[in-house]
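Below is the structure I would like to discuss, written out as structure tokens.
Every protein chain of the complex appears in place save one, which is left out.
Residue numbering begins at 1 within each chain, and the chains themselves are lettered A and B in the order written.
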Amino acid sequence: MSTAAADLLQTYLGEEHTISSWLLTHDHKRIALMFFGSVTLFFFVGGSAATLIRLHLVNPAGTLLQPEMYNRLFTMHGIVMVWFFLIPSIPATLGNFLIPMMIGARDLAFPRLNLFSWYLFNVSGLVALYFLFVGGVDTGWTFYTPYSTLFANGHVIAAAVAVFINGFSTIATALNFVVTTHKLRAPGMTWFRLPLFVWAIYVTSIIMLLATPVLAMTLALVAIERLMGIGIFDPSLGGDPLLFQHMFWFYSHPAVYIMVLPAMGVVSEVITCFARRPVFGYKGMCFALVSIAVIGFFVWGHHMFTAGISLLSAVVFSMLTFIVAVPSAIKVFNWTVTLHNARIHFDAPMLYALGFVGLFTIGGLTGLVLGTLASDIHLQDTYFVVAHFHFIMVGGTVSAYFAGLHYWWSKITGKHYPETWGRFAAILMFVGFIVTFAPQFILGYLGMPRRYYTYPADLQTWNVLSSAGASILAVGYLLPLCYLGWSLFYGRKAGPNPWRATGLEWQTSSPPIGHNFLRTPQVTEPPYQYDPRDGSYISQDGIRHA
Amino acid sequence: MHEWVPFWPRNAALSASIIDTINIGEFALIALILVFVFGMMITFGVRYRHGSARPRTAVAERSWRFEIGWTSATIAAFFVLFVLGANAYLFLYEAPRHQDLELYVVGKQWMWKIEHPGGQREIDAMHVPLGSTVRVVLASEDVIHSLFIPAFRLKHDVVPGQFETFWFRATRTGSYQLECSEFCGTQHAHMRGTVTVMRPAAYARWLTDQGVAESLAQRGFALFRKYGCSGCHGTGSDVHAPSLAGLYGSIAHLADGRAVRADERYIRDCILIPQTQRVAGYPPVMPSFQGQLSEEDLINLLAYIQSLSEGPRP
Partner (left out) sequence: MPSARTLRPGMQYADLEQQSETAQLGMWLFLATEVLFFGSLIFAYTVYRSAYGHQFQLAGHDSFILLGSVNQAILVTSSLTMVLALRAARAGEQRALVWLLCATAALGLAFLGVKGYEYARDAASHALPAIDFVFKPGYRAPAEMFWTFYLISTGLHALHLSIGIVLVLIFAVRAARGAFSPAYDGPLEVVGLYWSFVDTVWFFLFACIYPLGRVMT
């Protein structure tokens, strides 16, 4: 056989070829790839809903979709994107693949639990696909009561069950990451020598463990009320609709940090490598991650400023909302200053990462506007909010996800993607994104509410602009699908460390062997020991590279 | 504002001016921050690209001064924004010290029903006088809605099972959009209407033009008798029940020691869940009317009880 094929046999990809060697694998790297497949499928399911929505909204009279269908589509878009794409994307694909390698371990602490998590995800995905195909749900991904419990005509219980099971998958993965980080670090890998990606995934996992059970109980109560006709949130039976909102947002606000902190971890890895210098303020970055997670549990009321909560509680929630923005601002400053006295290479991963910094900053600042009590009275439940969270989730998290995919592509597959296409797609995605979502800030300020299938005719220009941007964005997403797929067959073979990075994952073969390392690494260096004067670096196992 | 900024929405109320001022300040600050951050990124990106000959130095990690510096600046700026926003929010959401007019709005799938104290009714339309402080009582017949008037920059959720209130003062005549901004079902996007601000004289004419015989308070009095409330709360009753004259707006002393203001929420709870509002010194014998009264009935009763109180409202 050829040397290339012989080499592949030694790696986790070539070890065994049978279907059951994949479906029953304990290898975190194979499980990561399987998650990648599942998550990508749902990205396109959610994305097709978005495509239909933007096509429909080109026309203020809205003739493409019936109102019922439109309402079910935006609900499906939210549910699928939040729970079946954004939350698992970076942790379950990149996190699963990289965490053991970054800390010098051979696998996660509980490999079988990891596999079980993937199966749980797919079961929840099947339930989701089931309720989508039999007609969907129109409550919005937020399931507000009493509409969802007493008035909605769709498959609310099935949707609640799908998200409930999905939550178990999240908890299993998170538990694995936390335990692994505590217990399986290689000798010399102290907490403050951990790469920021590990910190980010660790902190995210803590949030997942503490917040997801509350969502599970909240949705269980909604399903029970709907199934058995007992009034937990029904005002005519003494229930309080606002109690649902408090319980739901107690989870859902930390959930947005679940979606963005891993992205921040990826960005830290990429910026430092492509700027060839250590990240500015490593400990500050760690502290910022932890602060965001902790404070993020106490700001949920800012989704309810106009809902009728007490004025005192509104003031407290607004204050805490401003406080939680401070560590995010610190991170943005630190990334920016990491570009000073650097030696910057603008490869595709770096372009995506810089795109993250820009778009996340805009999204975060508009979050301040929403956190300002008086402003929120006007902007709550308008397209301003839609634009705000898309800037963070899509401009932010999805950009970072693509940054990570491109950065670690050679490590995962052993192949190079075509760099020129990578850069082109990154720029296209950035431009398409801005054209899609910037007009929505204007629409929001002009008073267009969310979840409207029809709107006043004088708002058409902005809607058309947004939809035009969406078509560019769609190309930006499809291109990587094409050239990354192409690279699997025709891409140039990659060495162990093509980016010349310091992490432990780069000090082993691309793709890695089954147990990651031939010998357990001994860690003697903090991460990111790059020298901008000549681009040389010291990897974390202490070896100096010119 | 909207005259010279191409896509600025119209400003028709005091609240709009307040919120616009805060927002313009915020957008200016945001623009400054973006110029600062993006400027740095672009400058560094160009200066320190790997092809540039600029000399780099060894990285000396002395970050704490910078970190503390920009963290403090950030906290200071945020604190100012927070205080301005909270201050305005309290002003806009707290009950006004003095009101000129009270309107009653019932939201239901998928229309708005507006009632004026004189009994005039509108659907998906709200006529209000210019310059008056208008207080609105909100009720929902089914799910959560949200009354949103973009030209006033105001909204408030309408939650079933409780009365919500907010107030506004219109400063410009004209017709403005009224929308529902909390998803409430299939025709949520059609739950829209028009707010018409008229000069006081025109408004008074409009009121009489509606040709309504009975005010809300009169309708409320009819319900008061029909449901037997006067049997206990009326003047000739021998049941020991609290008098309702002057009740609205006063302080009520409850059996568990609490003292609460008798506002619309209190009145509603007394009617629907009297067991939670037992008044000190009275036997807990009031029956509940849960399920017997529609939202409009409750509003009429509220209007009647309000009419029994003289003087400024809470």
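Keep in mind that, in the parts below, a contact is a pair of C-beta atoms (placed from the backbone, for glycine too) under 8 Å apart; a residue touches a chain by one contact, two chains touch by 3 or more.
In this text, all values refer to a predicted model and were calculated from it rather than measured experimentally.
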Please identify which of the visible chains the hidden chain touches across the whole complex.
A, B
Based on the whole complex, identify which of A:80, A:108 or A:293 touches the chain you can't see.
A:108
Contact with the hidden chain (one of A:41, A:64, A:129 or A:209):
A:209
Since one chain isn't shown, list which residues of chain A touch it in the complete complex.
100, 105-111, 113, 171, 175, 178-179, 182-184, 209-214, 216-218, 221, 224, 228-232, 236-240, 243, 247, 250, 515
Contact with the hidden chain only, please: which chain B residues?
273, 275-276, 288, 290
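Going forward, only the chains that are shown with their structure count from here on.
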Expressed in whole Å, how far the mean CA point of chain A lies from that of chain B is 35
List of chain B residues in touch with chain A within their complex:
7-9, 15, 18-19, 22-23, 26-27, 30, 33-34, 37-38, 40-41, 44-45, 48-50, 56-59, 61, 63, 66-67, 70-71, 74-75, 78-79, 81-82, 84-90, 92-94, 109, 142-144, 146, 148, 150-151, 153-157, 159-162, 164, 177, 179-190, 273, 290-291
Under the definition above, what is the set of chain A residues touching chain B in their complex?
67-68, 71, 138-140, 144, 146-147, 150-152, 235-236, 238-242, 275-278, 280-282, 284, 305-308, 311, 314-315, 318-319, 322-323, 325-326, 329-330, 332-334, 336-337, 339-346, 354, 357-358, 361-362, 365-366, 368-369, 371-378, 380-382, 442, 445-447, 449-456, 462, 531-533, 535
